[in-house]
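Okay, so here's the structure we're looking at.
Shown here: the complex without one of its protein chains, the others still in place.
Let's look at chain A:
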Amino acid sequence: MDFMDSIRGMSFFDMHVHMTSRTTDDYQAMADAGVVALIEPAFWLGQPRTGVDSFRDYFASLVGWERFRASQFGIRHYCTIGLNSKEANQEELAEQVMEILPLFIYKEGVVGVGEIGFDDQTPAEDKYYRAQLELAREAGLPVQIHTPHRDKKQGTSRSMDIAIEHGIDPGMVIVDHNNEETVREVLDRGFWAGFTIYPFTKMGNERMVEVVKQYGPERIMINSAADWGISDPLAVPKTAALMKQRGISDEAIKLVTFTNAVTAFAQSGQLSLEELTQPMGIDQSQRYNGSSVLRGGQAPRVDKDSTIIK
């Protein structure tokens, strides 16, 4: 059976996906599969940046161009803004990025500081992780934590220790890229636990089903983290379909694929359940001149099965 059949009518919130690295086909497919909103955390683009203006333009694109691009497919685009851990190691540049971050974190649609945390767990990463926790605390914004690939379990504990040391309420922190080895501690300590369904390197969705069966749906949320690597922008709807197939209740599925992420990031004051359940074309806050997105801006559909291109 086509996975789309079992999830028809459901709405999804992919709370971690790097659309900058994806094509319009992905936006189209996500919209078709029920993704109504997403969060794009600021991250490493694959190519190291060498100047602060590259960061400025990237941050500006997350609150400008990319948001518009998503809207053409009827998807609401939010972002978290921060200096990623890998590039925190270029200290001279990192200093300059820290200076421009306050310009961006108060902007509309910025629902948190992220993704920040550890990669190599160097002293420089520690320094800028702490500085950005302070920034989030001052701004009253949630924090989206990237947990490291290497020395993961210890790095995850350390990220939470430091957040608490800086007086951040665990309820304001979304610890991302969890697995079976990290989830218990994250939930026990009162943090939100994000899971990335990403082939070969992070979670597989069969494992995810087992995690939800074991821990229940409270404070757990899933995402695709689709980016420039081999990844799947439909990971959230596909995992919802698999959960349904394997007997997880609709209410639980809704919590881990939509509501928990909304609840966590709504603490920014920049998104709400009410806003997400309104049809986009008539949403005044998006200010697409009432209906211009539906009339002029909505992307026309290309017939993929036809060899004729008009």
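Quick note on the criterion: a contact is a pair of C-beta atoms (placed from the backbone, for glycine too) under 8 Å apart; a residue touches a chain by one contact, two chains touch by 3 or more; residues count from 1.
Throughout what follows, contacts and distances are computed from a predicted model.
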Could you tell me which of "DNA alkylation repair enzyme", "Protein translocase subunit SecD", "Monosaccharide ABC transporter ATP-binding protein (CUT2 family)" or "Putrescine transport system permease protein" is the UniProt name of the chain missing from the displayed complex? "DNA alkylation repair enzyme"
Which one touches the absent chain: A:103, A:230, A:273 or A:302? A:103
Of A:64, A:199 or A:229, which one is in contact with the hidden chain? A:64
Touch with the omitted chain, as defined above, among A:46, A:199 or A:269: A:269
At which residues does chain A meet the chain that is not included here? 56, 59-60, 63-65, 67-68, 100, 103-104, 106-109, 269, 284-285, 287-290, 292-293, 296-297, 310
